[in-house]
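The complex appears here without one of its protein chains, the remainder shown in place.
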Amino acid sequence: MAKKVVIEVNNLTKYFPITKGFLRPKVVAEIKAVDGVTLAIHEGETVGLVGESGCGKTTLGKCILQLYRPTSGEVIFEGQDLTQLTDKELRPLRQKLQVIFQDPYDSLNPRFTALDIVGEPLRIHNLMQGKEYRDRVAELLNLVGLAPYMAERYPHEFSGGQRQRLGVARALALQPKFIMCDEPLSALDVSIQAQIINLLDDLQEKFGVAYLFISHDLSVVRHISDRVAVMYLGKIVEISNRDELYSGPLHPYTQALLSAVPIPDPEVETNRQVIVLKGEVPSPINPPSGCVFHPRCYRAFKDCETIVPLLADCADSHQVACLLYKSSYP
Amino acid sequence: MKPLLEVHNLTTNFHTQDGIVKAVDNVSYDVNVGEAIALVGESGCGKTVSALSILRLIAEPPGKIVSGEVLLDGTDLLKLSPDEMRKVRGAKISMIFQEPLTSLNPVLTIGRQLTEGLELHKQMSHDEAEREAINLLRLVGISNPEGRINNYPHQFSGGMRQRVMIAIAIACRPQLIIADEPTTAVDVTIQAQLLELIKGISRQYNTALMLITHNLGVVARYAHRVFVMYAGKIVEHGSALEVYHYPDHPYTAGLLASVPRLDEPRKTRLLPIKDQPPDLILLPTGCAFHPRCNYAIKRCIDEVPSLYEVDRNHYSACWIAQTGQKPWQKKSS
Partner (left out) sequence: MVAIPKTEVVAVRPHHTIWGDAVIRLRRNKLAMIGLAFIVFLSLIAIFAPLITPFSFSDQNYYEVLEGPSAKHWLGTDQLGRDTFARLIYGARTSLSVGIFTQFIVLCIGLPVGAISGYAGGKIDNALMRFVDVMYAFPDLLLVILLSSVFRGTYFGGSIYMIFLAIGLVAWVNIARLVRGQILSLKTRDFVSAARAMGGMGNYITWRHLLPNALGPVIVSITFNIPRAIFTEAALSYIGIGVKPPNPSWGAMINDGFSLIFAKPYMLIFPAIALALLMLSFTFLGDGLRDALDPKLRR
């Protein structure tokens, strides 16, 4: 059952220049935050994007939504390349592309009431007024499990989990086709995270919205995603169906990442060996030659220092960028 | 065997403009020599405040340690003078903080921050201290310690700063290290490195460890005994194995059920605990957890439960558990 593609990302790069000089600034180096990412997200699907800080996952998400303008590459949505559109031209399309942010304390304007916050998309696009507007906001609040009488309250009167629900309600206001969820659970307590995950799941079932779920929490990503992509230093190193990735990770980084997650069970943990990677994530200004992961890789060999592996199919809908697999040789 | 650290009935309050917050409410726990315990709970449960109270690092207005005693090798830390307390901090008990960015002084070289404690507590000369500092950096896995000893914190990455913090913490060979959410601000692979390091060091020097975290996986891997906190109180404690496999409090059971596990087949739906943690100023009557509890009975609304030994060396503050029933425990697992 082939699903339609909602968003297609082709060869996206985002480099942040570092300039020196005052009157005629010269570019001395570039932070290669996203370095050639190709990704397709289908209708009603959740693609999980995992990786550690500095890998570029948040930057990638923002580039898709044109909150950052990509340095090169395309983002195709509804037949148009978003990178070529001006802000004005993007405006109508933005109704269908929404965001849920990480920090529930920062993503809501502290001077807006809940009504203002959730209804803002409706106001910006001049879609509804008066009673119709208030009813729609009440409907959205109900949808995320908040009582409508709380519409008059300010963000500081809600708990973290409730604020995040407001963020979700706001993202749903215009019935988007795609929501980028940027670490939506990281700032929440453990018991609340489960509430929000269930909420996101239910809403996806109800409305068929696609998610790009960015997170560093591998257990959560496994729960909610259909496909998972692993990023390292601006590149996707492995992407696959969820079950395959977790049961049979191919890339050494993915293997290390999964092994680093402790299981909440002392018995299991006493018998488990952790792959401890050596060293630190290198700076994206000066990425290593060849395979960017090779200095820390416990399975690296000679070729890894010089040849850049390609992200290629090595099994059915399982792609990996690692020279351990023949398909990655250019 | 007498415990190394005993906290008895500690209560710490905070005065806010809306009322008094009982951040730590009659809390007792203990750590044995060379043992690793964990204080688990979510934000606002009082775990960090209790640790800060031990070291008397609570800002006196608006906070106040109201009652209780903290016995380190028999001496009550709460009764010491500020000078005597200073001899304890860093030398007998040291703390690793959550945010390495703000816990290191940005204008001092890390060498200076290391030698500071050594010169103060161990009365080392400057040269001796510097040699020891280099050793410590090597011990925590910082390459080229001779070269890096004169670097400033901003020249290190987050993970390395955390290692420096660990080095500072163990510099004077303390008897107890308190690690407050040491891994929340770092990535999961770095977390693995740091925790293995802390574990290795505490084994090597027989240092006791008090791990404060909300991460249930970390606790399972590194702690022998667990104290679960909720709304300023301890609601359950026992050995890690016991508590995880046979939780005697519905909150603990709820936490464990709401966390997705990599080693289990994927559930179609997670089981969250309903609603949110209480506002400490407007605590519910009786058991603070009752509004969120699926099993609450009338007694839970009326009376505040006290800790009761439900199983051998396994305590729970729950009226239902005390009757012997534990409906939240899965029969299968």
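For clarity, chains are labelled A and B in written order, and residue numbers in each chain start from 1.
Here is the rule we go by: contacts are C-beta pairs under 8 Å (C-beta built on N, C-alpha and C of every residue); 3 or more make two chains touch, one makes a residue touch a chain.
Keep in mind the model is a prediction, meaning the values are calculated, not measured.
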(message) From the list A:Val50, A:Val144, A:Leu185 or A:Leu258, pick the residue that touches the absent chain.
(response) A:Val144
(request) Based on the whole complex, identify which of B:Gln17, B:Ser81 or B:Gln123 touches the chain you can't see. (result) B:Gln17
(request) Decide which residue listed in A:Gly21, A:Pro110 or A:Gly130 touches the omitted chain of the complex. (result) A:Pro110
(request) State which residues belonging to subunit A touch the missing partner chain. (result) 62, 65, 67, 87-88, 90-92, 94-95, 97-99, 101-103, 106-111, 120-121, 124-125, 143-147, 150, 153-154, 156-157, 161-162, 165, 167, 170, 174, 195, 198-199, 202, 205-206
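Everything that follows uses one rule, which is that only the chains that are shown with their structure count from here on.
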(request) Would you kindly tell me how far, in whole Å, the mean C-alpha position of subunit B lies from that of subunit A? (result) 31
(message) Using the touch definition from the top, list the residues of subunit A that touch subunit B in their complex.
(response) 52-53, 159-162, 189-195, 197-198, 201, 216, 218-220, 222-223, 243, 246, 256-269, 272, 274-277, 280-281
(request) Would you pull the subunit B residues touching subunit A in the complex into a rising list? (result) 42-43, 157-160, 187-193, 196, 214-221, 223, 240-241, 244-245, 254-256, 258-263, 266-267, 269-274, 276-277
